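This is the structure I want to talk about, given as structure tokens.
One protein chain omitted, others in place.
Chain IDs A, B and C follow the sequence of writing; residue 1 opens each chain.
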Amino acid sequence: MTASRLLTLQEVSSHNTPTDAWIVVNGKVYDVTEFMLEHPGGAEAILQYAGKDASKAYNEVHALSIIETQLQERLIGNVCETPEQNKPNEPHLEQTKKLILEDSKPPLATIINTYDFEEVASKTVSKKTWAFYSSAATDLITRDLNKASYDRIFFRPRVLRNVTKVDTQTTMLGQKMSLPLFVAPAAMAKMIHPEGEKALARGVTNQGIIQCVSNNASFPLGEIISSAPQNHPFFFQLYVNKDRKKSEKLMKDITALDGIKAIFVTVDAPAAGKREADEKVAADESLTTPMGGSKARNDRKGGGLGRTMGQYVDPSLTWNDIPWLRSITSLPIGLKGIQTAADAKIAMEYGIDAIMLSNHGGRSLDTSPPAIFILLELHKTYPEVFTAMEIYIDGGIRRGTDILKALCLGAKAVGLGRPFLYALNYGHEGVEHLVEILRDELETSMRMVGITNLAQAHPGLVNTLGVDHLIPGGEGHQYAKQRPVAKL
Amino acid sequence: MTASRLLTLQEVSSHNTPTDAWIVVNGKVYDVTEFMLEHPGGAEAILQYAGKDASKAYNEVHALSIIETQLQERLIGNVCETPEQNKPNEPHLEQTKKLILEDSKPPLATIINTYDFEEVASKTVSKKTWAFYSSAATDLITRDLNKASYDRIFFRPRVLRNVTKVDTQTTMLGQKMSLPLFVAPAAMAKMIHPEGEKALARGVTNQGIIQCVSNNASFPLGEIISSAPQNHPFFFQLYVNKDRKKSEKLMKDITALDGIKAIFVTVDAPAAGKREADEKVAADESLTTPMGGSKARNDRKGGGLGRTMGQYVDPSLTWNDIPWLRSITSLPIGLKGIQTAADAKIAMEYGIDAIMLSNHGGRSLDTSPPAIFILLELHKTYPEVFTAMEIYIDGGIRRGTDILKALCLGAKAVGLGRPFLYALNYGHEGVEHLVEILRDELETSMRMVGITNLAQAHPGLVNTLGVDHLIPGGEGHQYAKQRPVAKL
Amino acid sequence: MTASRLLTLQEVSSHNTPTDAWIVVNGKVYDVTEFMLEHPGGAEAILQYAGKDASKAYNEVHALSIIETQLQERLIGNVCETPEQNKPNEPHLEQTKKLILEDSKPPLATIINTYDFEEVASKTVSKKTWAFYSSAATDLITRDLNKASYDRIFFRPRVLRNVTKVDTQTTMLGQKMSLPLFVAPAAMAKMIHPEGEKALARGVTNQGIIQCVSNNASFPLGEIISSAPQNHPFFFQLYVNKDRKKSEKLMKDITALDGIKAIFVTVDAPAAGKREADEKVAADESLTTPMGGSKARNDRKGGGLGRTMGQYVDPSLTWNDIPWLRSITSLPIGLKGIQTAADAKIAMEYGIDAIMLSNHGGRSLDTSPPAIFILLELHKTYPEVFTAMEIYIDGGIRRGTDILKALCLGAKAVGLGRPFLYALNYGHEGVEHLVEILRDELETSMRMVGITNLAQAHPGLVNTLGVDHLIPGGEGHQYAKQRPVAKL
Partner (left out) sequence: MTASRLLTLQEVSSHNTPTDAWIVVNGKVYDVTEFMLEHPGGAEAILQYAGKDASKAYNEVHALSIIETQLQERLIGNVCETPEQNKPNEPHLEQTKKLILEDSKPPLATIINTYDFEEVASKTVSKKTWAFYSSAATDLITRDLNKASYDRIFFRPRVLRNVTKVDTQTTMLGQKMSLPLFVAPAAMAKMIHPEGEKALARGVTNQGIIQCVSNNASFPLGEIISSAPQNHPFFFQLYVNKDRKKSEKLMKDITALDGIKAIFVTVDAPAAGKREADEKVAADESLTTPMGGSKARNDRKGGGLGRTMGQYVDPSLTWNDIPWLRSITSLPIGLKGIQTAADAKIAMEYGIDAIMLSNHGGRSLDTSPPAIFILLELHKTYPEVFTAMEIYIDGGIRRGTDILKALCLGAKAVGLGRPFLYALNYGHEGVEHLVEILRDELETSMRMVGITNLAQAHPGLVNTLGVDHLIPGGEGHQYAKQRPVAKL
């Protein structure tokens, strides 16, 4: 069916029942009666717009192309007027209110570090976006300690080395990068910029680094990858679905996309973390993630977007499922969210290709340890892991000095999450600017400690005594003999 | 005598002497001339109302049933007008003034953690209630460290376990509970809600957990127990009375009540703690505890309700009295307030059934150690205690993560005191809501560390290095050889 | 000469030259022409009042009796009018201005701890008095750590002891005291109350404790002692004078006074500490200490009263002078201001009778260690000192818990300085009230840890692990071999 027909909004408005539902999206009218039932976010999310214009709600999370692809056969026609709620930039709900009146962003050139981006975001994005991005589990102890733990590590700078030229190149799983830096997977980038993950992709590929795309991205994976130059490598973060068939289908689609070079299975979020700031701001119930397929909702626990988004995640995933994972993809497999040296060793024993030490930005379990502690625990207990797998780390990295510390202690590359989202507030230019800042800080730090390439980074260049007393010395510590970990 | 007679308040007002004293309570006139002398709170507490309406003062702490039972033979008649001071919600004294003008509570659904309950209470309850509940000994170091010490313990979360179903059931002294959680004994619950301990009972029994009723409860024990479904277990906190006969009588009465399943003898308050906030707000001298029988008063040390309430407590109680305690009850006996590993060991040697590690919420002795330190001290010095007795713990527990940490370190169950009082501000619904919140937080924490039932909790799941340097390694430490503890 | 003559102020005003100087003090006219030259505070201090009424300046620091004794032969007569500046309570100089307008003290009964006294003093005494009393050396690190170090020591409370009766009696050098508490020597008590050290004496003797009178007291020693019941013991703090003859004379006078039972030689102030708050408020140049004989002055370093008061102190005093000290008094000799275990040991070898571990309230050298650290150092290195001498301690003690901690760790008694001065703001009643508060706090603390007399205090009742890592393990520590201490 082609869209030759012109309709008024009034005409559309009578098709507002479960058995006869039309909606308007971006000036086009679709019959969604059947589609509702297959909608990943549930029929309700659509039904509430039956007979109405759903453009604004749709555009906040979905890419234009999705509806055009999926519903082209259900196109009824075009509306002959632009509905009021379709106007761009029109705040329509409490959760889109700016945090303060001053919502004009300062010029990008005045931003000189990650904190500047964060401060601007805190003042200019919607309440819900700020709550969703900045929140973390309960008392925020882990979130804040993530950064503070780097601040308690000293450098041991060596002098009188020729540091004229500094080379920051490295690889992750064989993929070349201009910096030991990747975009940690973070959901729903469209909440801060209309181009979302696509702008992120454009920004980081221009700078030669890798993006690990979230399973809960706002855009279809193919679109995100298409935003980058051909052959630029991406990684994909997988949440295994309770319906394993869906994960299998997803893996098949991904393998078909040439850009994805590795899969990172999230293992630190078998349940939803309790992010209280996120719960306390009402959710916009029209939001749905295209890939994850969860729908925002408000319930008796609050309006937590993160919580409702994680509904489809399979909490039954175990080490026993590694063979199944191998069977559904030929890509290298990493585990994201390893939080003990013991589990790192198990991952090694299972032949995992890489691990990402992470506590999910402090969003999963409060008082889980900073990932840098796990890196130190590995040195103390299972140093063999460093040669068996590549080890990445995220959480609390805000400075070039933080990057260099993690690398000195054996990380192959580091991920940043929130800083990239806050930079995206300025579109892809913001993202590029952020990478430039970090590149400059890293190069300066390398020169200051007296090294010229990343292979020269080693533990002797840092003094970790400020945190060493907190690192357990084996599987357990003085009172705690770790019980044996059954492989089954 | 039946209440056929109608009297005016003016008529009552002439009966206002020690030898001819009438009072009005809830519209009924009683002759209290003789009763005054037997009043647990002393004659004075009644005499000040002789010839007057005492309803408001009475209702704040006594259950209706008490006076009807005890004074039914002294009923003179009914008053024919409602006295002004009997109006509900009428503030009549400085100490009932709200802390701030905003005294309307936010809807219960917006409360998502224990701190929300606390904040609402701080703004909406009377000055005296807030002072009495929130205060602790002198500089509040122990009170605040109780919570902070949990925050310095890290988890060591294990990943890739099947955590689909989580079971939080456990037992205390054989009694089944849906959660490893009990209501720590806290005095005078009626100060925050008219239904006091009865509403508490209703709330927690609906949720399947156990209440340890305070010796200083606002209601008679029988009434509290009757608020719960039959056969629901309760515990009772005993302060041994200077007049031991009274304690013997109390034990006999309690044994007669089918609901009480264990007695917890308080051992951490042989004297009154100095709670300065409580002292600085004038006491309402009409308050009397029905069970403890102490009367609030103002003296040269201040208006401390906690201090005057503890007057009857016997400071001469020693280990030698354990046989006597056994002789007056056949119920299991626990000790509440153990604060050293050495005393835990003695308790074990005396065949005590359970111990509650507690510093009385920091209310007894400032700079006494957080109870979690004692749990760690036991691991270091007398691990055999863990298998000999059940060990409970309270103080500073505000999160599901705190509960799980205590359990990993060997506690069988944990108690919360103030949080239940603050939740009671919303009646039994508040209490139930609090338990739901904690249940949800505990389940989430269990999933995040990778366990599915409480038997799987073990020390290897926590990293206590942040506090281990503060745990003494034996009976004494480097300079301190602990003197032998004579059993006499 | 008797005072039969009546003079006008105008008549007096012409006698205002170095060779003909009269002054008016409390309505009496004296010829001070010759006396000026012998004045301990220097001629200038008097000359500035030549021809004028000096009553206010005089009364702030001198006792009435001094001038009547010393100048009775130079009495010219009486003035026939009361000069304006003689009115009591009349502020006359910038430095007597109250810190805030609210200068009415709250009723004594509302004061329930040492901090209440301090807060009232901070708001109601003159700027100069507050600066002089509250100030300490440079950055106040030691002053504040004095208290904080007690807060980092935990109790290890023992339960189920019979604590019905608690006995707080002890002795210092054989003198009986109702509490293990003495008034540490503090200069110029008259600055906060007109009765100064006399009111202090009255207050503490009523309570059965001992006052160590400062060498820089505002009143003559005899007067202070006369304020107490006969035979009540006092101690005396000696600053050895550069003019050793003066110290010899002073010792002779003191031996003649029956009340003094021991001499404490100050050894921690061979130079003036830099107390910046004191320097920043202009000195009242009319102030002179009667015993020390120093005169307040303003110079290029500021208006520091403490600094100018210490001018006469002999910085050449060494261990070699101990025999000389023994030769000039038969009283027991203590050393006040021992700050290392090494010096404690030397004191023992010299046969000193007692030592007072002290850093002068943090007023001498900033970042000198809290005295409680030295007590711990002694346990670690020279425990034999505890049996050889009595050891006292001051600095930072503000609570009964602090007293008990010091006693558990081996101190025989503790001194408080500033708290007694702040209590003196309320005269001797304030002083008595302070002692009552501390007695009550100490008794409560003893009961709570399970002891009934001070002989039962022992190191096993405290957990000092919170500060043990700061205690050096011998004369030096890992990098520092202490050089041998030559006895000469």
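Heads up, the rule we're going with is that contacts are C-beta pairs under 8 Å (C-beta built on N, C-alpha and C of every residue); 3 or more make two chains touch, one makes a residue touch a chain.
Small disclaimer: the values here were computed from a predicted structure and weren't measured.
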Contact set of the excluded chain (shown chains only): A, C
Residue of C:Ser247, C:Thr340 or C:Thr401 in touch with the missing chain, whole complex considered: C:Thr340
Contacting the left-out chain in the complete assembly, out of C:Leu317, C:Ala354, C:Ile393 or C:Leu421: C:Leu317
Candidates C:Thr124, C:Ser364 or C:Thr401 - the one touching the absent chain: C:Ser364
Per the touch definition above, residue among C:Pro180, C:Pro220, C:Gly273 or C:Pro419 touching the missing chain: C:Gly273
Subunit C residues touching the omitted chain (full complex): 138-139, 141, 267-268, 270-274, 276, 279-280, 300-302, 315-319, 321, 335, 337-340, 342-343, 364-369, 373, 469-472, 475-483, 485
Absent chain, residues of subunit A that touch it: 109-110, 112-113, 150-151, 153-164, 376, 379-380, 399, 401, 409, 440-441, 443-445, 447-450, 458-460, 462-466, 468-469
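Note that in this section only the chains that are shown with their structure count from here on.
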Third chains touching both subunit C and subunit B: none
Copy pair subunit A, subunit B: interface residue numbering same or different (half cut): different
Centre distance in Å when subunit B and subunit C are each reduced to the mean of their C-alpha atoms: 46
Subunit A and subunit C, separation of their C-alpha mean positions in angstrom: 65
Residues within subunit B bordering two or more other chains: 469
